[in-house]
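All protein chains but one are shown in place.
Showing chain A:
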Amino acid sequence: MDLSAINPVLLIASLMVAATPLLLAAIGELVVERAGVLNLGVEGMMIVGAIAGFAISVETTSPFLGVIAAALCGALLSLLFAFLTQFALANQVASGLALTLFGLGLSALMGQSYVGVRPPAMARLDIPVLSDLPVVGPILFSHDPILYFGLGLTAAVWAWLKYARGGLVLRAVGENHDAAHALGYNVVRVRVLAIMFGGACAGIGGAYISLIRVPQWTEGMTAGIGWIALALVVFASWKPWRALLGAYLFGGINVLQLNLQAAGVAIPVEYLAMSPYLITILVLVIMSADKSGAPASLGRAFHASH
């Protein structure tokens, strides 16, 4: 055992990277679910974002255009779900699952000519003095811009849901769509916009994996992160800061357990391997002991005539 081989500064820096795709997808889904819609297609939108972002970055050699394209494609794909569930009133669970399957297939098709291609690198933040600071520099001031975007988005979503008029309307729609309708709010429009926001976030999360975290394109490369994001939203009791905590816990313990293994710590590997799932769920379940439940209209179809 050689714990000194683990560099805590590098560890924290890489756990932030590992957590970012999860955080982005979870924040997007959180807003969707707060509007009363359950979209199980996160994994599908993420992987389409991953290939769309990758392809556009390679073609234009600009990672930023790639990320924007990923957001657009994620939102576009989610429109399909929005159409099925909000206008055709299809079952949300089935439509979401279909979206995931469709996304996985579509991304494999789109990605065929991009296997083995190297994407242009996204520049890391490099602030002359701050980035060179010991300890604080590598942790806080030398990441890629998307990571900061993820943190900023969490804060923005929290503030918007809590204080902004739009956020209150969205929550009203999610809690009781009939009442919101009676008050004159356009339930379907709010929900479609929320779904598109969720799609865009999932798309950026996917692009983060293919452009920054891995960086390459491989079929099926999101490997279930979308599903973990979905679970995270529930365990975080639909609260943005808890989603952030959950994502960092999950990403962090994942990176930590790999580091512990490499350092040869005498904990059986099986326990280390399951620890991210276990600890994240445990912490969030304990925290949600207060009575914050699911949005009351979650997963229910709405039509003005009902």
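As a working rule, contacts are C-beta pairs under 8 Å (C-beta built on N, C-alpha and C of every residue); 3 or more make two chains touch, one makes a residue touch a chain; residues count from 1.
Convention: contacts and distances are computed from a predicted model.
Trainee: Can you pick, from "NADH-quinone oxidoreductase subunit", "Anti-sigma regulatory factor", "Purine-binding protein" or "Cytochrome bc1 complex cytochrome b subunit", the UniProt protein name of the chain not displayed?
Mentor: Answer from the UniProt record of the missing subunit chain: "Purine-binding protein".
Trainee: With the full complex in mind, choose from A:Leu79, A:Leu151, A:Leu258 or A:Met287 the residue touching the hidden chain.
Mentor: Once the missing chain is taken into account, the touching residue is A:Leu258.
Trainee: Looking at the whole complex, which of A:Val37, A:Ala98 or A:Met221 touches the chain that is not displayed?
Mentor: The missing chain is touched by A:Met221.
Trainee: Could you please point out the chain A residues that touch the chain left off the display?
Mentor: Chain A touches the missing chain through residues 5-7, 10-11, 14, 18, 21, 108, 111-112, 115-118, 209, 213-216, 218-225, 254-255, 258-259, 261-264, 266, 268-270, 273.
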